[in-house]
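Following this message is one structure expressed as structure tokens.
The full complex has more chains than appear here; those shown keep their coordinates.
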Amino acid sequence: MIVIMKPSATMSQVSAVIGLIEEKGYRVHLSEGEERTIVGIIGSGAPINKDPIQLLPGVDRVVPVGKPFKLASREFHPDDTHFPIGNVMIGGHGLAIMAGPCSVESRSQIIETAYAVKEAGAHILRGGAFKPRSSPYSFQGMGEEGLRYMKEASELTGLPIITEVMEPALVPLVCEYADILQIGARNMQNYALLHAVGRSQHPVLLKRGMSSLMEEWLMCAEYILSHGNTRVMLCERGIRTFEKYTRNTFDINAIPVAKHLSHLPVIADPSHATGKWEYVGAAARAAVAAGADGLIIEVHPEPEKAMSDGAQSLKPEKFAALVLEMKAIAQAVGRDIEVSNKVLA
Amino acid sequence: MIVIMKPSATMSQVSAVIGLIEEKGYRVHLSEGEERTIVGIIGSGAPINKDPIQLLPGVDRVVPVGKPFKLASREFHPDDTHFPIGNVMIGGHGLAIMAGPCSVESRSQIIETAYAVKEAGAHILRGGAFKPRSSPYSFQGMGEEGLRYMKEASELTGLPIITEVMEPALVPLVCEYADILQIGARNMQNYALLHAVGRSQHPVLLKRGMSSLMEEWLMCAEYILSHGNTRVMLCERGIRTFEKYTRNTFDINAIPVAKHLSHLPVIADPSHATGKWEYVGAAARAAVAAGADGLIIEVHPEPEKAMSDGAQSLKPEKFAALVLEMKAIAQAVGRDIEVSNKVLA
């Protein structure tokens, strides 16, 4: 950290800053300019808290130098993280395609959709059994019954499952059914939940919060990683801005930035990032071109009858066409999406 | 709800919309303009899901008409909600002043601060025992030990306690010690937690999420109210915007708007809303002038030694002066802050 003193700072104010830093077991390095003095903090112990220094008289600003996350950082772990889920290698050469309905609504709906998305080329089945809803009066998901249907769909199709877990107490239950635990945007900073999924050692997809800075997002990954759970994916799903024509603003920059700052795989969610099915295709194609390691896309056999997120769900046939478009772009950027010959036919 | 058809919509598309609405048990009212047809939905059953309608061919937009929250709404409950906590009536003529450190750091620190804020005119003691921190490596709070010290400080000074609860499993424990449960901004949409504090029947202060719309905030209050827990306060603590000179942007408009839309008391948190102690006074005075029913302010005997939020904490003497300034403004807007004669002396 660096402490920038005010031009008007006195020598005794500089001394007080030095005293406080040394008291914490650090050393200082002084740089006395013509206009102001700058105090560098040297030492490799625990990061020093900047607030107390900021408050000393004569201090203009305190500037952090290092990154606050470590396990999630590419500096610490230069190589890309990759790990298999079912038949797909997350973070590998091929992109992982996750698809399915927003909510599990019935046994037949999820089984039918599972077959349809598999046919279209998806590698992983998504579906919500516990749903975070803005209103207490809206459909809250089928709960464990929904998980059972997903499991059945998984067994029938061979697709692994990703589903959201919303509270620490339910982590063990959801782990019984799911291959990947999803942390929703609203819960990105639900630290008790992050600890719980970290301890579970289950693969986790961590959605970025609606107004989360890159650094905050990576700090939340750090919470999970700090339990030795290394199978963590980051998921950009759009941020909240002044623009309301789309449900969220897809922060496409976040994809290369997250991959630059971190070694973790980055998944894009074009469904939430746009909120309107008409734009899901363009956003999905863009995500592949920007370097995403996978996509999670809402697909529903009858969007107009969906109990949630119908407006942003693709019909299976549109999704099938999109997979081929994404594959062409993946190849154009030196990657691929592995699909069966049947899909290509 | 109102369905606005596209100018190009055909009669059979309009019929399909009508069919879907009637199928759900509603009636329709048609308005055929020169350019387009508008379909009104009539009926008082469960609110109809707009997504499926939005997806029908020929539909331009679906416009909600009513408000999605009910128990929290002033339409439903025209009179201001008020309830006593200790000696202060929350939502009454007098404003409630809550003050104390960000974190409980030691027995002596919280007891000393409790006496100091009481001396200065505070009615309620704030302090964090379980702390939501961006980094897993930062101080996470003293936990139950901190609650015990707060309780002791409360018994010594007679000030009721407000403290944050971060996970459903800890609600019973925190209820043993605290007079008011605080839901932090990061947890505003932690629905499991909202249900848990709702069921507890304990008074709750619900902070607005960093990027929460007014309606979403009130929907979260609705989650708590739906358990019959009517002692809910809303707390505006700043929102996240492009401006970074201050930690957050204090949405002062939110105070009159929340009071307009809802009957619940509205508390302002000028400490988080600015993030810098230099601006806490101006923000606090503004909140009183805008109609807040109370304030929650960070006070620390030695901010430069605080383990968290030192930069936004006031020293007790500055806080004492601020209470008198706020009292003068409260009186100027026809309200008051009740303080002992000692404070006035």
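Order of writing sets the labels: A and B. Residues in every chain begin at 1.
Simple rule for what comes next: contacts are C-beta pairs under 8 Å (C-beta built on N, C-alpha and C of every residue); 3 or more make two chains touch, one makes a residue touch a chain.
Values in this document were obtained by computation on a predicted structure and should not be read as measured data.
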With 2 identical chains placed here, how many copies of the sequence make up the full complex in this file?
4
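The criterion applied here is as follows: only the chains that are shown with their structure count from here on.
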Rounded Å distance, subunit A centre to subunit B centre (Cα mean)
27
So, in the complex, the side of subunit B touching subunit A is made of residues 20, 46-47, 49, 51-56, 68-69, 132-137, 166-169, 186-187, 189-193, 210-211, 216, 219, 222-223, 226, 240, 277, 303-311
